[in-house]
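Note that this complex is displayed minus one protein chain, with the remaining chains in position.
Up next, chain A:
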C-alpha cells in the first residue's frame, strides 16, 4: 500500500474521522441486514474500506500495532462459524443450513428477534473482511518488498 509518508494533518484527521463513521456504519449494516438493506457481505466490505483507510493514513507497521488481526486466520474463523451454524440443523433433525428464529422479550430492548442467521452472517462478514484485507495487504506488501530490494 502506498502509505502516506507526508504529515498532511488535514488528510489524516479527515480519514481517521471518516473511518470511525464507516466502521460504525459497517456494524449497523451487519446487524440490520435481516430487515433493512445490509448484511454480512455489505458489512464486511464496509469494514474492509474503513480498515484500508487506517492503513492508508499510517504506515504499515504503525497500523499493524493497532490492528492486530491475522487476516488469513479471520477467513478460517468465518468459514468455521458459517459452516458450524449450518450444522445446528443436524441436531434438530432438519436439513443442513436450516436457520431458526424466534422473538424474545428482553428487558430494556423490548421484543427482539434472535436468529441463527446472525452468526451465519457474522461468519460471512469475517470471511469478506479477511479476504478483502488479505488481498489488499498482500499486494501492498509486495510493493514494499520490491522497493526494499
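What to note about this one:
One rule holds in what follows: contacts are C-beta pairs under 8 Å (C-beta built on N, C-alpha and C of every residue); 3 or more make two chains touch, one makes a residue touch a chain; residues count from 1.
We take it that contacts and distances are computed from a predicted model.
Per its UniProt entry, the chain excluded from the display bears the name "Multicomponent Na+:H+ antiporter subunit A", taken from "Cu2+-exporting ATPase", "Cytochrome C oxidase assembly protein", "Binding-protein-dependent transport systems inner membrane component" or "Multicomponent Na+:H+ antiporter subunit A".
Between the chain not shown and the residues A:15, A:63 or A:128, the one that touches is A:128. Checked against the full complex, the one of A:23, A:54 or A:136 touching the unshown chain is A:136.
Hidden from this view is one chain, which touches chain A at 1-2, 29, 33-42, 45-46, 48-49, 52, 71-72, 75-76, 78-79, 82-83, 86, 96-97, 99, 101-102, 113, 115, 117, 120-121, 123-124, 127-128, 130-132, 134-136, 138-143.
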